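Next up is a structure, given as structure tokens.
Some chains omitted; the rest stay in position.
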Amino acid sequence: MDLLESVRQNLLSPAPLFFGLGVAAALAKSDLKLPEGLYGALTIYLLAAIGFKGGAKLDAAGLGAVWGPVAAAAALSALLPLASFPVLRYLGRFAAADAASIAAHYGSVSAVTFTVATSFLASAGVEYEGYASALLAVMEAPAILVGVLIGRLAAARQGERLSAALSGAAREALLGKSVVLLVGALAIGFLCGERGLLQVEGFFVTPFQGVLALFLLELGLVAGRRVRDLRRGGAFLLAFGLVAPVLQGALGVAVGLAVGLSTGGAALLGTLCASASYIAAPAAMRLALPEANPTLSLAAALAVTFPFNVTVGIPLYLALAVRWSAP
Amino acid sequence: MRLVTIVCEALARDLVLRLARDCGAHGATVSPASGVGATGERPADIEEAANVRVELVVPPEIAARIAERVERELFPRFACILWETDVRVLRQAKF
């Protein structure tokens, strides 16, 4: 299956199409709106389901097998912002806080992009490590912490003590809802194992793909509202939102293969590196680095990188993984 | 008594409440809000964009302290406005 055909197949599946419907409705200023609370409720469902299933698989795989990939994933999350910050600051001429914030968003991860990737792999018949959501879980926080650290150091605000700001950021990053839910559900899945998964399968597995499609409708509505904000970021931000995922994704694929992940697993790690956070990072950065303009990072993450990844990006990272893992 | 109303980004909710408590407010009423202003539209359907509307019933000197700190600490960092007015309350001593 070549890349184009793979992109086409991916595009003609419910999740990306519902995202497109949401974007179109928002752009046409339809009165299709999110009932308040639904977005938050679906987020909780998705994170709990992703975590729980991953935990049950983690139990099956055994903790011993996963340390390597998990450590590599956490390291990638911490290091990626260090690479993208100078690009944003000096090439893109963003203010220090903005550059740090964007770098943190792109170092951190998007659980929904990850999930679309697993569906894509499943429907393409590619195997992957079932515990891969453990990689997702460890990649949220490090980038946020590093981003805050950079932002604070660069801003060099004399008034506040760095350590206080960082401990606040650590709180946000580690006790934010997505980290707590993902890590908590992962632990629960691990403790319950396959037997527990069987019990709650009818809720956490059977309807999952459909819930994801509905969530993407909502995400499309949110993203559509952000399209106008892109102008404030200028052409550089747009380019960054398209190029950064490709570079970070390729790096993720390479590292994944190097630490022994399967082809599918490496494609997933690539997707994680390529994806940008729009739940954990925005909330944490808003409180720990409020000088940063939240509009820029969110518009880039949601209105550029997310649609890029769920349409073209994911098939691309898989193609890279296939090519590089060929003997 | 003064009624101080602060409309601010929902993500800063706890900061606002802490500031009010530190200034001496004995309580607060918080309601959800969306809005539109200089920073664009703030729809209430996702928490990242929503506003909160915080009402504080306080004696005038505490109102002044709150206004002063909101101006210094919140205005430069968050989409936020504040207005205040005189109100008559029951149980004066409570506030």
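For clarity, chains are labelled A and B in written order, and residue numbers in each chain start from 1.
By our rule, a residue touches a chain if its C-beta (ideal position, glycine included) is under 8 Å from a C-beta of that chain, and two chains touch if they have at least 3 such contacts.
If you're wondering where the values come from, they're calculated on a predicted model, not measured in any experiment.
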Taking the displayed chains as one copy per kind, can you state the stoichiometry of the whole complex in terms of these labels? A x3, B x3
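As a convention for this text, only the chains that are shown with their structure count from here on.
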Separation of the C-alpha centres, chain A versus chain B, in whole Å, is 33
Chain A contacts chain B in the complex at 33-36, 38-40, 222, 225, 229, 282-283, 286-287, 290-291, 294-295, 298
Considering only the defined contacts, which chain B positions touch chain A in the complex? 9, 11-12, 15, 32, 39-41, 43-48, 77-78
